[in-house]
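Missing here is one protein chain; the remaining ones are kept as they sit in the complex.
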Amino acid sequence: MPSLITLLSDFGAVDPFVGIMKGVIKSIHPAADIVDITHGIEPQNVAVAAMTWQTAVPYFPPGTIHVGVVDPGVGTSRLHIAVQAGDAFFVCPDNGLLTLIARDRPISKIVSIETPAFRLARTSRTFHGRDIFAPAAAHLAAGVDIDALGPRVEDIVRLTPTEPAIRRDFIIAHIVNFDTFGNAYSDLTESRFVEWGAAKFDLTVNGTTINHLVEAYGDVERGRPLAIFGSHGRLEIAVRNGNARTSLNLSVGDEIRFDRID
Amino acid sequence: MPSLITLLSDFGAVDPFVGIMKGVIKSIHPAADIVDITHGIEPQNVAVAAMTWQTAVPYFPPGTIHVGVVDPGVGTSRLHIAVQAGDAFFVCPDNGLLTLIARDRPISKIVSIETPAFRLARTSRTFHGRDIFAPAAAHLAAGVDIDALGPRVEDIVRLTPTEPAIRRDFIIAHIVNFDTFGNAYSDLTESRFVEWGAAKFDLTVNGTTINHLVEAYGDVERGRPLAIFGSHGRLEIAVRNGNARTSLNLSVGDEIRFDRID
Partner (left out) sequence: MPSLITLLSDFGAVDPFVGIMKGVIKSIHPAADIVDITHGIEPQNVAVAAMTWQTAVPYFPPGTIHVGVVDPGVGTSRLHIAVQAGDAFFVCPDNGLLTLIARDRPISKIVSIETPAFRLARTSRTFHGRDIFAPAAAHLAAGVDIDALGPRVEDIVRLTPTEPAIRRDFIIAHIVNFDTFGNAYSDLTESRFVEWGAAKFDLTVNGTTINHLVEAYGDVERGRPLAIFGSHGRLEIAVRNGNARTSLNLSVGDEIRFDRID
């Protein structure tokens, strides 16, 4: 029986929204074990939330129920869905949050959360995390079958994320977000770079030459820029013991360019 | 037997104060289940903390023990209290934190936490969250009777929160705080607005006309201001997919004005 529940949202650390969701879960299923993935997603940035789920979900045990509330369309007609994908469950608005999860693991069931018994009695149009998503996750954790939550849905909404342009002579990747340390994450995965297969190349970001594609931050001197396929499997631009975002003046959308020279 | 403990404070996410309180609780009662409501209350803002408890507490299970540490008077003569109110318990400084809880649920017991056996052996004058409030909550969770914590107290300290001015022809409400998204919360509750009973009205904030009192953010176009009775039951000023605080230049204390036109 599944029982671990994770939470991911853009609610931040100031407001009581996350705590309220946990209260709702504990009211329904007191034995629920709840782990926060992060509540620091940039407000309403569904694309970054989708990448964060893709990075984090593989490290949780089978049967985990992942709740995601990054929901610019709260109160509109978008669906509330519960999804079984591989060995895990997902509860979220149907707005693209599952785009990248759906690439990595087969989706076996999608339901629209509509059964009144598995929502709060009074459902607002402003806080579905509390009224719909937290109760659905708690009931799943308590052993309710996913099909009891509502009718089956054919497919999920998908985003069209940015993709790197990959040609024989060059790759143009893009910065998609930053972490707390100022490291820049891109849309280029290690597997696609390996397929490209260049032995020698120039690597530049915003006209700055990055001399080093390395395997550890410590492989360059302090204060020097580097490129690395980081722990999440995506190309990352960093500065050793520094902040790449500010010192290289980087922004989301900036191009990272590889030019083949072999 | 009660066992869920919630924590609310102005300690923020940088210092180890919250972690230390959890260590104290786990040392006394290892099976305690601890949930954070928020630690992002503006430093020493007891009024906002009181509103946050009023919003969050109803979503927790019966028997929950709520600990609140927003305590500008730490080390002075104000009391440390444990309170039974409705089906829940509260542990906090006696400084007004319970003002709004006491409006919503009957207080059945108030004790002053004084029994040395239920505090840490060395009690500082600077960190009562660790030395007094966390131990009291842990002992309550472990099954200690509230009366064992210390002598009964007659009544709690109450704040005088701002109130909207409500007349036949107009309402003047006030902005009392903001959330992470820049939404403004006011002192006007939905029940008082319904009692006022106007079918048509002008609604302005700082001279800006807010055309829409709606039921969901999505009921106006992106970037447009709106008013809504939000998930907490108070009038809220928001901008769809935007930040009302910055784009409407709002501050705490600003007046929200309804003028009857029917």
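By written order: A and B. Residues from 1 in each chain.
Note that in this section contacts are C-beta pairs under 8 Å (C-beta built on N, C-alpha and C of every residue); 3 or more make two chains touch, one makes a residue touch a chain.
What you see is a predicted model, and the numbers here were worked out from it, not measured in a lab.
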| item | value |
| --- | --- |
| Candidate in contact with the missing chain, chosen from B:27, B:108 or B:209 | B:27 |
| Per the touch definition above, residue among B:14, B:121 or B:194 touching the missing chain | B:14 |
| Touching the absent chain when the full complex is considered, from A:16, A:40 or A:75 | A:40 |
| Residue of B:4, B:74 or B:214 in touch with the missing chain, whole complex considered | B:74 |
| Positions on subunit A contacted by the hidden chain, ascending | 4, 6, 8, 13, 33, 35-40, 52, 55-56, 59-61, 64, 179-181, 215-219, 228, 230-231, 241 |
| Sites on subunit B contacted by the missing partner chain, in the whole complex | 11-16, 18-20, 22-24, 26-27, 30, 34, 43-44, 72-76, 124-127, 130-131 |
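Rule of thumb we're sticking to: only the chains that are shown with their structure count from here on.
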| item | value |
| --- | --- |
| Separation of mean Cα positions, subunit B and subunit A [Å, integer] | 31 |
